[in-house]
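The structure appears right after this line, and notes come after that.
Every protein chain but one is kept in place in this view of the complex.
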Amino acid sequence: MIRFENDYAEGAHRRILERLLETNEEQSAGYGMDEYSERAKMLIKDACDAPSADVHFLVGGTQTNTILIASVLRPHQGVISAHSGHIAVHETGAIEATGHKVLILPSEDGKIHAEQVRRVHEEHWNDPTHEHIVQPAMVYLSNPTELGTTYSRTELEELRKVCLDCELILMMDGARLGYGLASEGSDLTLADVARLCDVFYIGGTKIGALFGEAVVITNPALKKDFRYMIKQRGGLLAKGRILGIQFETLFQDGLYMELSKHAVDAAITIRAAFENNGFEMKYDSKTNQQFPILRNDEIEKLSKKYAFHTWEKVNETESVVRFCTSWSTKVEHVRALVDDIESLKRRQ
Amino acid sequence: MIRFENDYAEGAHRRILERLLETNEEQSAGYGMDEYSERAKMLIKDACDAPSADVHFLVGGTQTNTILIASVLRPHQGVISAHSGHIAVHETGAIEATGHKVLILPSEDGKIHAEQVRRVHEEHWNDPTHEHIVQPAMVYLSNPTELGTTYSRTELEELRKVCLDCELILMMDGARLGYGLASEGSDLTLADVARLCDVFYIGGTKIGALFGEAVVITNPALKKDFRYMIKQRGGLLAKGRILGIQFETLFQDGLYMELSKHAVDAAITIRAAFENNGFEMKYDSKTNQQFPILRNDEIEKLSKKYAFHTWEKVNETESVVRFCTSWSTKVEHVRALVDDIESLKRRQ
Amino acid sequence: MIRFENDYAEGAHRRILERLLETNEEQSAGYGMDEYSERAKMLIKDACDAPSADVHFLVGGTQTNTILIASVLRPHQGVISAHSGHIAVHETGAIEATGHKVLILPSEDGKIHAEQVRRVHEEHWNDPTHEHIVQPAMVYLSNPTELGTTYSRTELEELRKVCLDCELILMMDGARLGYGLASEGSDLTLADVARLCDVFYIGGTKIGALFGEAVVITNPALKKDFRYMIKQRGGLLAKGRILGIQFETLFQDGLYMELSKHAVDAAITIRAAFENNGFEMKYDSKTNQQFPILRNDEIEKLSKKYAFHTWEKVNETESVVRFCTSWSTKVEHVRALVDDIESLKRRQ
Partner (left out) sequence: MIRFENDYAEGAHRRILERLLETNEEQSAGYGMDEYSERAKMLIKDACDAPSADVHFLVGGTQTNTILIASVLRPHQGVISAHSGHIAVHETGAIEATGHKVLILPSEDGKIHAEQVRRVHEEHWNDPTHEHIVQPAMVYLSNPTELGTTYSRTELEELRKVCLDCELILMMDGARLGYGLASEGSDLTLADVARLCDVFYIGGTKIGALFGEAVVITNPALKKDFRYMIKQRGGLLAKGRILGIQFETLFQDGLYMELSKHAVDAAITIRAAFENNGFEMKYDSKTNQQFPILRNDEIEKLSKKYAFHTWEKVNETESVVRFCTSWSTKVEHVRALVDDIESLKRRQ
């Protein structure tokens, strides 16, 4: 069985494990106060062109979203998200568990737009009973989104502007950030993200690390006491250097973007195979997740050899499925899949 | 600098890292549904002689305490702890952040006793205004305690009895459980712990793993929906197999207890050196943490070569310090320290 | 200015205030342990034909919803509500502030239907990743709904059945319960509500009292420790007798239903006036809230003399408005309004 099921099926990039072995017997300070973490933070600040940012390393995505959002909001405030946002659907109510409502926006493609945000803001403040309604105070984006789509630089600038106008904090969930930045045709850089968001994170779990998310806080108002918040929510790893070592390895010579590009190339190859063979893609993804619409018999045929996710039913005979590549996807597996897509013989 | 500062200064036992490397390219199901985790769970249930227990793997101690306690309590209930309990002092209010009060008991040595628990229970229910007071519903122990002391089997049986009598859930924080079970003179086994506690955990972070705590739930009433709780609190590791592989390695041929014993032996050697040279120990610890009382000049002298923790001031000229050994403490470092204790020349 | 703006514009029914004066100098036990509260509870249990129910008196609706829901749910569980449910829109995220997500169902008329609930349940449990999603555990209805519509006995029985099948707790927000039970054509009695819901409340604030909501818990599993929950959430009134006296007055000789009927009669008269004069009603309400669709010029004309709520815009020239009657609506005010509706001269 060849797995295109998700982007966390393997361990870590070999260099990371080797580095863990090399440094294993060294004794270092706990809770992220070690030199590996220090160097990794410098490398990330460089990569973000954000020398005054604060960088923190956390273990996983849900934890990171929760800590970030709970750190920013006052009790009566909520966070705006697309209805398909990870915090809105797939984190067992982690945000609500910290006391905050997720304010849902409809979205066709997983993205939310500046105008929607402005409207939420205006509707709230124009409502004479607004004190009876959760106050929007933060915008949560994921880039790429859960549907593989990405924000252009212009779109992000517009969101930035509306957030400034409306005094909203702009946060980007970057669990797959590398795959977004490496996506075909993307005009967004890590420095743009750092410049335009108040806070975001760079996902390691899905891009080469055993686990780990690097939070980058650029808005000075959000920096204060953040480590207390991490500790309180159980996110402060005793052997913090394990995170430092991983991010140092990913960022010291471009490995992170290299791995990201590898996954995107594989995904684009798979997408091309589907499109060239007459399949429609549900979402316009240029990133590592691809969402073709297949007939049930085609799904059955491919399922014998490949693991992939059935995303949603279209009708009685068709469904959207998801093929997910990653930093560790093997070229021969992609080739095999392309061959098998060809042999579905849709064109005939 | 030789570090006796804490028990999480190094990486992991070499066999764990090697095993991570060996299995690195395999693809496996996420979120702990992999075969490594499955096997590790079986091994732990065997070691606990608790075939019907539920086992879950979490990343760290604060996270584990929080998830466990929040899972058990209703909103108006609290958890009883010694005033020195980790949840009471060193987790940035993680328990309170889930809405629950930690009900503090005084303790000289970090332990709490059955009679104290019974008294809390009786005082609560005898108070005509008890509905205005947090209801005690759970008892939190750590074994060994934060001060290195341990519970005997009899003491734990008495606590069990009072908990049954008073309908209290008994939980053991086992962040250093191996060091407790391997402690000199301990008559408590892992099977005893499983038999006497409703829920407990076996710490990996401080005993050989990169990170990881294995929760063992023996009370059937506490099993339901526990994975929801883990996910909600950000504790469900995407690549759950990393935890499975570590605990499999630790439990498949006795490595966990072997490493625990190594640390305890080193600690007892250090303790003997102090005692034989006329130093008083603050707490009667037979585990990996030792708390001698040193003069300031002695602290200064030892500090040149060794890192250790100044625990608390005794008076203007003396303090309690903590020397902490671990699974990875080097025999030559212990020897050096013993020599240097000798040369403090207290006996003269 | 004649107010049809809401149903809490005046004080309390005269008999309540007189009773407060009569009893004012008596000394009684605090926190609801007085004899007035005791008698009021008996009267309510009689009225509900639920001798073994528990009754508690709280001050307001948001408080009551919050305490009830927080008392029932475990941390990973959520409550199902129509998107227009009060807890979903108008309580500043009070439910989320206790850690729980409100799971929204679409609804045209403010009601939710048994089939919708069953589908939510099935979708949750059929999802292989359901542990990553908030677990539905409770159903919140309001009767009448925020849009004036009501549940028939059959509808409520169907909801009851689906809740039993799916192990969901059924709760009814009865902030305006009297107006629902007294509504034209309603076949639901207070005893039906008590028989079919696990817990519900009888609103006093909007029906004759200064303030106060009477919670009725019929499911024995929900009774335990409820007063702790009330105290913790700041809902335990020191002079609890003020609530007892009010509910005793409302329930000792049928005043509650009498006042409810008065408001409904007034509302139906107003509705008839609108309909007979060619106005369309947005929602099919037989209760004390009426939602005609008016043109902007008509709204402007009526606004000179009457206070009422503009509910939502229909288009550039029309809006839905709300006229709200209450237990204290004066007959002459209704007559004046009917005359003024007539003189809008829509029929010509």
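A, B and C label the chains in the order they appear, each numbered from 1.
The working rule: a residue touches a chain if its C-beta (ideal position, glycine included) is under 8 Å from a C-beta of that chain, and two chains touch if they have at least 3 such contacts.
Note that the structure is predicted; figures quoted are calculated from it, not measured.
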Review point. Which listed residue (A:E25, A:E184 or A:D225) would be found touching the missing chain in the intact complex?
Key: A:D225
Revision key, fill the gap. Out of C:D54, C:E91, C:D173 or C:E298, only one touches the absent chain, namely C:E91
Study note, to complete from the structure: In the whole complex, of B:V89, B:I299, B:V314 or B:A336, the residue touching the missing chain would be B:V89
Exercise for review: Provide the residue numbers of subunit B that touch the chain removed from this figure.
Suggested key: 75-76, 78, 89-93, 96-102, 129, 131-134
Exercise for review: Mind listing the subunit C residues that contact the chain we can't see here?
Suggested key: 1, 3, 6, 8-12, 14, 17-18, 20-21, 23-30, 59-64, 66-67, 91-94, 97-98, 205-206, 210-211, 228, 231-239, 241-242, 328
Exercise for review: Mind listing the subunit A residues that contact the chain we can't see here?
Suggested key: 31, 70-71, 74-76, 98-99, 131-132, 135, 225, 227-229, 231-232, 236
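Assume only the chains that are shown with their structure count from here on.
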Review point. Quick one: how far do you have to rotate subunit A to sit on subunit B, C-alpha fit, nearest 5 degrees?
Key: 180
Practice item. Have a look at where subunit B meets subunit C and say same if over half of the interface residue numbers show up on both copies, different if under half do. Key: same
Review point. What is the distance in Å between the mean C-alpha positions of subunit A and subunit C?
Key: 42
Check your understanding: Listing for subunit A: what residues touch at least two other chains?
Key -> 91-93, 97-98
